[in-house]
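Please find one structure pasted underneath; my questions will follow.
Excluded from the complex is one protein chain; the other protein chains are retained at their positions.
On to subunit A.
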């Protein structure tokens, strides 16, 4: 029986229709709810497909050969999709496709989800203003979504996903078009979110190691490693072709170990490591 405080994936395999190649092979993993899970992997590792499965896009909107099961708390994307979808925010890899195409302004675009859920106008105004402030889009509220830059468009896509206050947030490479400052602000904002399970596909390994509670590492459709960022990064194999965080590289170069042949992967671990060295 599913643990209602966990995301659990059991023996999950998937092949797209009209495709002979299996995209995901026998994935079994679990993580507590309300944690930040970073999903990493090389090209064609199956990250986007896993996100689609977690959001219920597969098999509800895209079909294929699916085996195994997923439970997010007490809901399953396969069996309770409508209920799960009401609690889920999803950000696509391509932010332009995320937009409804029916809104003249950024404010209307953000409000689209709330209108669909029948939220009262006063509440819509409040939430749109709040979300726009969180994602630094207040100045753009009256602009057309078509006039936004790539980074702003990604922030708008995120705004549309979080405005319904979801308890599950799935973000598929949401910072790919952001500038370094925007990316930093995004990860800072992500760190402040509470009571939400966040699944984040990203290539920003430094930032992921700072905020993620767990990392799932995919290679060729298989889950080859999972655990805390410290565990996963310290067990990386060269054939997975995953970059390491700069802090880890520096610590390894300087031989600043945390003991048991583990090197720090984020700033807090590095501080702790240096503090321990100074005390000794």
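To be clear about the criterion, a residue touches a chain if its C-beta (ideal position, glycine included) is under 8 Å from a C-beta of that chain, and two chains touch if they have at least 3 such contacts; residues count from 1.
Just so it is clear, contacts and distances are computed from a predicted model.
The complex appears with one chain absent; UniProt names that chain "Energy-coupling factor transporter transmembrane protein EcfT" among the candidates "Ferritin-like protein", "Spore gernimation protein", "Energy-coupling factor transporter transmembrane protein EcfT" or "Nitrite reductase".
Within the whole complex, the absent chain has one touching residue among A:121, A:165, A:239 or A:276, and that is A:121. Although one chain is not drawn, the whole complex shows that of A:24, A:72, A:92 or A:162 it is A:92 that touches it. The omitted chain makes contact with just one of the residues A:11, A:104, A:165 or A:276: A:104. When the whole complex is considered, the residue among A:61, A:83, A:250 or A:267 that touches the unshown chain is A:61. In the full complex, subunit A touches the omitted chain through residues 55, 57, 60-62, 85-86, 88, 90, 92, 94, 96-105, 107-108, 111-113, 115-119, 121, 124-125, 128-129, 132, 141-142, 160.
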